[in-house]
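For reference, the structure discussed in these notes is given below.
Every protein chain but one is kept in place in this view of the complex.
After this line comes chain A, so read on.
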C-alpha cells in the first residue's frame, strides 16, 4: 500500500486521485506506525515548512519518516515535501528533517526578466526541467516537458550529487533532488499533466 502522509499541509486528495488514476491504491494517514510499515511513501504539501514541521513533530511523523528513510522504503516528496527533507528552511528559520544536507532558500527579491520586468513571487505556473543527472523516476521524460510550480522557496543541497533537476526563474534553482530511496520534486506531479503522471507512475514501480 502507498501511504500519503497527512501533516496538515494542504489538500492531499489531488495526489490520491492521481495515484488512483494510475491504478494504485493508497491511504492518507498521519499515523507513524502506518508510515513505517508502508510499501511506498508520498509526502505532498503546500503551505509553510515551519507549520508543516510543527505538525510532524507533534504527531511523531518526523521520526517515522527518518526511520522509513533508513529502512529503504521508496519515498517521494512533493513541493513543501521537497523542502522539509533539507536540514532547514529560510522560511521562518524552520529546522527540518535533515535527510538531505542543505537548506530551503527563498527566491531573491527584485529578480527581473531580460526586458526589465519584475518577476513575481511566488513562482507560479508551468516551467521546464533540465535533468542534470539521470534517475529512474525521469524515465520517459522529454526535454520539452514542463511542470506546474507554486512556490517561493526551493531546496539547495550542499552536495551536488543530490541534485537531479534544475529550473530557471530569474535564477537557476534546484527543482528535483534525490538520495538513495528518497526522491523529491519542487513541482506538483499531480497537477503537471502527462509528464507529472509519468514520474508518479515511475515512482510507483521504483525499486531503489
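The rule is short, and it goes like this: a contact is a pair of C-beta atoms (placed from the backbone, for glycine too) under 8 Å apart; a residue touches a chain by one contact, two chains touch by 3 or more; residues count from 1.
One rule holds for everything that comes next: contacts and distances are computed from a predicted model.
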Task: Per UniProt record, name of the chain withheld from view ["Acyl dehydratase", "Imidazole glycerol phosphate synthase subunit HisF", "Assimilatory nitrate reductase (NADH) beta subunit" or "Lipooligosaccharide transport system ATP-binding protein"] - done: "Imidazole glycerol phosphate synthase subunit HisF"
TODO: Taking the full complex into account, find the residue in A:1, A:58 or A:124 that is in contact with the omitted chain.
DONE: A:124
- [ ] Spell out, residue by residue, where the missing chain touches chain A.
- [x] 10-11, 13-14, 17-18, 21, 46-47, 113, 117-118, 120-128, 144, 146, 148, 150, 168-169, 190-194, 196-197
